[in-house]
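Apart from one protein chain that is not included, each protein chain of the complex appears where it belongs.
Should a chain be cited, it is by its letter among A and B, assigned in written order, with residues numbered from 1 in that chain.
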Amino acid sequence: MQEIRIHGRGGQGGVTLAKIIATTRFLKGDSVQAFGLYAAERTGAPLQAFCRYDGEAITSRNLIYEPDHVIVLDPTLVGPAITAGLKPNGWILFNTERFPYEFAEQFPGYRVATVDATSIARRHELGTRSVPIVNTALAGAFARLLDFDLESVRAALEHLAFRGKNFDAAAEAYERVVIVDDIDRAGAAPRRAAPPTSRVRGLVDGGGSERPAILTGQWATQQPRRREWTPPCNHVCPAGNDVQGFLQALALKQTNEALEILLRTTPFPAICGRVCPAPCMESCNRLSLDEAVNVRELERYAGDHGRCFLRPHTFRAQQIAIIGSGPAGLSAAYHLALLGYQVMIVEGGPALGGLLRTGIPPYRLPRDVLDREIERILDLGVEVVLNTRIDRRRLFDLASEFDAVLVATGLQELRGLDLGSTCEDEIVLQGIDFLDRANRGEMRVDGERIVVVGGGNTAFDAARSALRLGARSVRIVYRRTREEMPAIAEEIDEAIEEGIACDYLTLPVRIERGGSEARLGLICRRMQLGEPDASGRRRPVEIAGSDFRVDADRVLLALGQSPDLSVFPEGTEVRDGDDVLGLLQTPVYAIGDLATGDGTVAAAIGSGRRAAQGIHYVFSAEDLAPLPMRPEEVIRSGAMKLHLFESNPSHHGMSRPAEERRFDQQEVHAGLADPSEAVRCLSCGVCNECDRCVTYCPEGVLKRVGHEFIFDYEYCKGCGVCAAECPRNVILMARL
Amino acid sequence: MSAAPQLAQAPLACSEECLMRPGNTNCGGCGMSVGLTFLSRALKETGQTCQLVIPACCGIVTAGGYPTTGYSVPVLASTFASAAAFAAGAAAVRDLNGESHHVICWAGDGGTYDIGMATISAAAERNDNILYICYDNEIYGNTGGQRSSATPIGARTTTTPSGKIEGKKDIMAIMAAHRIPYAATLSIAHPDDFTRKMKTALAMTGFRFLLIHSPCPTGWKSEPGESIELVRLAVDAGLFPVYEVFDGWRYRINVRPRGGDVREYYRRQNRFPADAIDFDAVRAEIDRHNERLARLAQVFPAAE
Partner (left out) sequence: MTLELVTGNHAAGYALAAAGEANRFARGAACGIYPITPQTEIVEYVAKFPFSKGRVIAVESEHSAMGVSIGAAMAGARAFTASSSNGLAYMTENIMVAGFYRLPIVLAAVNRTLGPPWNIWADQGDTLYLRDFPCIQLYCETNQEVLDSTLLAFRLAEDRRILLPVMVIMDAFILSHTQTETDLPEQALVDEFLPPLSLPHRLNFDHPATIGGLTWPRETLSQRVEIDEAFERVPAAYEEHRAEFRRLLGRDPGGAISAEATEDAETVLVASGTIASTAREAVRQRRRRGERIGFVKMKMFRPFPGEALLQACPNARKFGVLDRDYAAGLGGVWWHDLRAALQGRRDGAIVQGYLTGVCGGDVTPDMIDEVIDDLLERRSAGKPVWKGIDR
């Protein structure tokens, strides 16, 4: 007679395994028994099952105390009970991915075999993810050990009406089982196993209140682990802001804390909160639910209403010169000063701010806001030299006088357009120059018909400024459609509200003099969209014979800018954050638009900060850069459990009515009245202590103490409810 | 849920403080376990305690093997049909002695809808001062998954191998017909509503009946981690109306169904044979039932 004892857990199919083995022998004509040691088994609870078979009729009705072989369904059950009474030379078959040699020492005198039945069961989709049913795979492996042929297993499974993938699992395990049978026969020391007979305290004497002795964590096949992700807003923010972080602080009405989080990466929250195109909002996972969180307005809210001043913690003697005081230069100055360095800004113009001051009209960026944020930087002890242009020779001088030099001169070269006619001064103007003069109060266009060429923010700023400077009409011509316009969508809407006309798919071809009461006519050609170009936007294609005339008194060009590299030696390659000159003593970095050509304030801020960190690394070997974010670590909307959130619309800031605002330079937007919009932030991939995991843990073995979540792995059964219920996917189940 | 982060939330019941001790033998992802932790929290937050009377059901197996117990309160196991009777006796003596603990029946659907029906009906009719909580997993789970009168139409059990032909018994209507002070349905997918109603019940006297839709991964043949999601789907689809009834006639709907697709609920449980459910009929029955409740709530609203 052969007797087999099976150690398993509820739900793994231990009793059925006994039945499969018994059936295999039954079909070969043996007398068989298969039975379980029944209690009220629950999924995961340890249990035993038994199988015996014999060529003669079996008369035993007892449990099996001295088995010939043992099968262990769950590696966590490995312990002395496994070999209790096991006859020498018997097989121990483990379900584990480990090699049998690891067990051979622990169980001397026995033959040991292992097979990863759990993986096989999962591969064949037997059971559920947390409770794979491993019995058929183990039946296959066991058949191999006892030289049952695989066909007899197939016959048994068919006899028991098991589906095909069960046999596939058995066959795979039959092949994969790993065996050690070169054993020291002397090692086995079977202990007789029999039921205990000692008495237990009765009810009347106070029995029945002891704590459970079972560590149910051993039942688990998987365990929850915390794993945070990069929210897409943080990932795309050119400034490198912790968008999710400051939004969550605002959601808790902690405005000062929100501002502090922003000030760690940007000196310009109030500015970006007004002028940033906010790629974070384009990548916001909430777009898959309703509308993006209004990050821009919330940043403005924090910048306008928060109170926080960061100060350098140390003094560092190194002196750093920064050429240019646009957002990149100022950002670099800010971060370097915060790190304790001695910073001097050299600005060619009469005031700090670069394009922030010259290019962005006050109705979008009030000058007091700009001055306040620049003041924040100067308060850190940054020195300023104004009205000083730096040429190539002066650059080398600076490099010898300072420990490092940053060049942040931006995009000085303006793109032009050949309209086939030489124009008098002032009739065709660069939009940037127009804005600069307008912003300095040196420009009026009373009664003029203004045509602006371009579709970016400069085009709209110029157009709207023209309106405010007395223009009779303003129209924008753009060769693509509104979809392709790089300008901030809200700016476009507001411009149209203010009465600015937009001619899409319209290409200016040439200027015509006279012909009407207007000073000139701009001849334009209709376009249509063709195949996508390298940028992914559909390429506009001219429609032959579609030319038409637009009356104009003045044409403003807003076609983009490019860097002026004349400050560097010929042939210098400029890359963001790279040492451009390669001087031994002094690093000289090109930063901001000059290096990136990006054109947004946010990108300039990020570039300035990275340069500051790069220089700091050169001087201190301290790496402050955030960990590189791999794209797969960004959480996309598909990984969020959006259905758990209620849909509710975004809060938009208040705007002054178009008919009122179009005539003055007062700020168009009033901003948000309160930060409640931040509550809409889903905190994608970052735990915000919503505590759903704690609430729903069926066992109550997950708790939060302060900001720390504690999984009690001794008792966690690995059901996966916490992971399934985490709306932001911060808990993952790790297979054991 | 709101996306908002939580502020100043009371530290939640940790394993040591729970009614149900760690080391209990419930299956992973058990809805009854969630219900017990919610009950535990409601008791803790209201500074109360309880004795449990539990008939044959998974809840008594939670205790584990004698002499250990998975509960941190006194528990009296009753015969299958007798939970409400045992509890009535214990509650009477509690009241005689001016004690304040609750006597709570914690029973499955078999012990409530089926074998315990007469006992519960009698205790309800007498308005005995007990809180009766039925965690309804729609199956005889302890015995390996047989049909009960709470098993929904279409569900395959070991005694309805081709799917149950009959629909689920409307036990709430039965309990309401007893004009008990309070009867309510609770979904563990809606913890705030769950806890509020649990506390409402704990604050009342007389016979109170709570029905919890309790997912059973083993019996429903579903992924344990999806337990909460399943009952959430049931609420969203209107399959499990979440409402309360005061004095048997005043109604209030607590969670309005969001019009979720009932198919999704069925699809995720292997107990429902694929393609064997007449979804149009199911939908019609759901709509009828919810419409009836909505009208009751409209015509006989519960006072705020």
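Quick note on the criterion: a contact is a pair of C-beta atoms (placed from the backbone, for glycine too) under 8 Å apart; a residue touches a chain by one contact, two chains touch by 3 or more.
Owing to the predicted nature of the structure, the values given are computational and were not obtained by experimental measurement.
J.: Where the complex has a chain not shown, which of A:Ala57, A:Ala161 or A:Leu203 is the residue touching it?
T.: Of these options, the touching residue for the absent chain is A:Leu203.
J.: If I consider the whole complex, including the chain that's not displayed, which of B:Cys18, B:Ala85 or B:Ala150 touches that chain?
T.: Per the contact definition at the top, the residue touching the missing chain is B:Ala85.
J.: Which residue, B:Gly65, B:Gly167, B:Gly206 or B:Gly260, contacts the hidden chain when the whole complex is considered?
T.: Within the whole complex, the residue contacting the unshown chain is B:Gly65.
J.: Extract the touching residues of subunit B with respect to the undisplayed chain.
T.: 49, 51, 53, 60-61, 63-67, 69-79, 81-82, 84-97, 101, 118-119, 121-122, 126, 128
J.: Kindly note down the residues of subunit A that lie in touch with the hidden chain.
T.: Interface with the chain not displayed, on the subunit A side: 39-40, 195-209.
The working rule: only the chains that are shown with their structure count from here on.
J.: Taking each chain's centre as the mean position of its Cα atoms, how many Å separate subunit A from subunit B?
T.: Centre-to-centre distance between subunit A and subunit B: 39 Å.
J.: For the complex, give me every residue of subunit B touching subunit A.
T.: Residues in contact with subunit A: 1-7, 9, 11-15, 18, 20-31, 33-34, 37, 40, 58, 61, 64-70, 142, 188, 191, 217-218, 222-229.
J.: For subunit A, which residues count as touching subunit B in their complex?
T.: 10-11, 39-40, 42-45, 128-131, 200-201, 207-216, 219-220, 248, 251-252, 644-646, 679-683, 688-692, 694-701, 703-705, 712, 714-715, 717-721, 723-725, 727, 733
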